[in-house]
Structures are given as structure tokens and as C-alpha cells.
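What you see is the complex with one protein chain gone and the rest in place.
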Amino acid sequence: MLKPRWSDLDAYNHVNNVTWLEYLQEARVDMLFVHAPARGAEGLAEGVLVVRAEIDYRRAMVFRQDPYPIEMWVSRIGGASFTISYEIVDDDGSGRRVVYGQASTVLAPVDSDSGRPRRLHEIERAVLGRFTD
Amino acid sequence: MLKPRWSDLDAYNHVNNVTWLEYLQEARVDMLFVHAPARGAEGLAEGVLVVRAEIDYRRAMVFRQDPYPIEMWVSRIGGASFTISYEIVDDDGSGRRVVYGQASTVLAPVDSDSGRPRRLHEIERAVLGRFTD
Amino acid sequence: MLKPRWSDLDAYNHVNNVTWLEYLQEARVDMLFVHAPARGAEGLAEGVLVVRAEIDYRRAMVFRQDPYPIEMWVSRIGGASFTISYEIVDDDGSGRRVVYGQASTVLAPVDSDSGRPRRLHEIERAVLGRFTD
Partner (left out) sequence: MLKPRWSDLDAYNHVNNVTWLEYLQEARVDMLFVHAPARGAEGLAEGVLVVRAEIDYRRAMVFRQDPYPIEMWVSRIGGASFTISYEIVDDDGSGRRVVYGQASTVLAPVDSDSGRPRRLHEIERAVLGRFTD
């Protein structure tokens, strides 16, 4: 759930395409900084690099009072990286699902001291596993 | 060429991954709003939707006085969309090429009155063709 | 009430001083685009220029889950401009009021066709009057 800010709008009066990635980042930070540490994977809050991002824009987001729902799940867990997939999706008021966009980001944990990529710890893999769904 | 702003930095003291897309957007705006219209393709300045973006992050960008060079070319021209590819790449001072990231965006021209996607005009295809490198 | 985004942080890990004005803008937009039109002053939603802003920073804002409360009131109503005052203020958990910052912005309505400053309408003065306090 992310409430658009008026400042997210660009000169076309739409949430700028760049800002969509900011929305995903906020949703991800919430998962990695709040929910994962609460379950024992504090390391993910200390530093995760974005290695790759891809996003498909389906429908413009506008400024509105209601937050946009963001569905998010861990779609791949590798040895030294994992992938989060996202869907910005809403109900159109009559029960029909409206997809605004779909995206995924490949993330790699880094050692907080050296700043270098590291392998995922066992507890981190377990915690991420609960977000696969 | 894009000069980083101090405000582009995130809490890790790096140019935030989201802001990379802003850099690409600025480079693209320069091509579509300035260079393309100068060659007869004014329509591209009136409205182009980003349909898809993908980006690979290879190396962190930091705050520095020198602008980051952005290489950019049209890598595909379709009937109603085209793709721009980008490389943020620099010389490491000793003549070696350092790649910070690679990206591409699929773009679709929209009719400025209706806001609906439209096909590329012949002149637009010709002008984009000159940017294929 | 404004929930900080992780992307609001600067390299010092604080909500950047520039972003504070964005918070005020969001609070103001909410008043002028939503609450004022609902009471008959639609014109204020069509265009209001910021003529002057001043802000005193008292205490750093950080990234947190709880939104920061923003108190806001109309502190002056002139012929062709008005002033909104703001206080970002919170409870410290033990009932003591903590002031993060204080600010004010002078705003001038503009004619939506010509884009030129205009006088406040009677209904607008009346609606703004309900936000003094």
C-alpha cells in the first residue's frame, strides 16, 4: 500500500515512470527492514544491493487519496541473490482486478563491514522462503 | 553526460538505484525533445509512454564533480514502439572502460490529443533510424 | 500526517531538509485540493502559487513506520494572497510535545486560464477563514 504524493507527478500529470521504482523500493524496505528482521533475518536490513530491475507499465497511476496496493513476493532464492516480484494492482470498484504494472528486482546481500556481496545465510533463506507464496 | 546531484544520494551514500532511471530519462528527453524535433520528428516530443524498462546495475555511482557519460542508441524500431538502449560507461583514468550499468526502455508514442498509443510516423522512423548507431 | 519514505533520506540518514518542504506541500495539497473544494472553494485547487516559504528546522526527522503529524492552519488572509503556517510536532511517547520544525508559506491564487495572480474570491476567504484557529 503506497499513498501517492502530489510531488510524484510529472509534467504529464501522471506518477512518473521513475517514481514507480521508488514505490517498489518502499514496499521492499518494509519487507526487508521490518518484517524480515522481526523473524530473525536482521542481516537483510543491513544492506542489500539491487543488481537488476525490470518493470512493465500497463496503466497510468494518478494522484489520488487512496493508496495503491502493491503485492510482493519472493519469486527466487539463489545462493547469493534472490528475486522479489511485484504487482501494483487494484480493484476497479466493481470487483474487477486492475493491473497497473508488474516488476521484479534481483537483490544481493552485502557484508555490512566490507560492502562486498556475500552468500545468503541459512536463516535468511528460511525467512525469505516464507514470502514465496 | 549527467552531473550527479548530492540529493541523488541515498542513506548508503550512493546514487540511489531508482535515480539511475531518472538519469536515463534525462538523457532520453534530450534526444526526443531536442535532437529528434530538430530533425523533423516533433511528434516524439509531444508524448512518449514508457512501456517497459530493464536495468542492470554493475557498479555504484557516487557524488562527484565530473558528469557520468551515458551512451544511448535506438536498438529497435517497431510499428508502434521502439527501444532505446543505454550504457553508463566511463574511462577509469588509464584508458580502461568502466561500465556502471546497462539498460533499455521500450517506448510508445501517444497521440497528444487523445493520449492513446499510435503508430510511428514515417519521418519518426527515419529520424530514429539515425540514432541506431 | 505524513509517512516518511526511505527515499526521503539523504547521505546523513536524515530526512533531507529539502524534503521537509515536500511534506508541507503534501499537507497543503490535501487542504486545498480536497477539503477546500468540498466546502465550495474549488478555485484554490486549480492553481495556487507559492510566493514565499520560510522554515525553521529544530530536530532531525528519521525513517520510521509512524507518520509524522503536521499541524496546519491559515494564519493570514489578504486580498490576493494568504499564509499557511505549519508545525511538524509529535508526542515523545510520554505525553511531551516534540517540535521538529515550524514553517509558513505565502500563497497566491492564480487564474487558471491566464496563469496570472488574481484576488481571492469571497467564498474562498470564507472557506480559508474556517482553517484559521
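Think of it as A, B and C in the order they're written, each chain with its own count starting at 1.
In this text, a residue touches a chain if its C-beta (ideal position, glycine included) is under 8 Å from a C-beta of that chain, and two chains touch if they have at least 3 such contacts.
Note that the structure is a prediction, hence the values are computed from the model and not measured.
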Sole residue of C:E54, C:E71 or C:D91 that reaches the chain not shown, by the stated touch rule: C:E54
Residue numbers in subunit C that touch the chain omitted from display: 12, 16-19, 21-22, 25, 47, 49-57
Subunit B residues touching the omitted chain (full complex): 3, 5-7, 22, 25-26, 29, 33-34, 65
Interface residues of subunit A (partner: the chain not displayed): 6-7, 9-11, 13, 16, 18, 63
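The rule is short, and it goes like this: only the chains that are shown with their structure count from here on.
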Chain located farthest away, centre of subunit C as origin (C-alpha): B
Inter-centroid spacing, subunit B versus subunit A (mean Cα positions, whole Å): 23
Chain centre separation in whole Å, for subunit C relative to subunit A (CA means): 29
Chain centre separation in whole Å, for subunit C relative to subunit B (CA means): 35
Of all residues in subunit C, the ones touching two or more other chains: 6-7
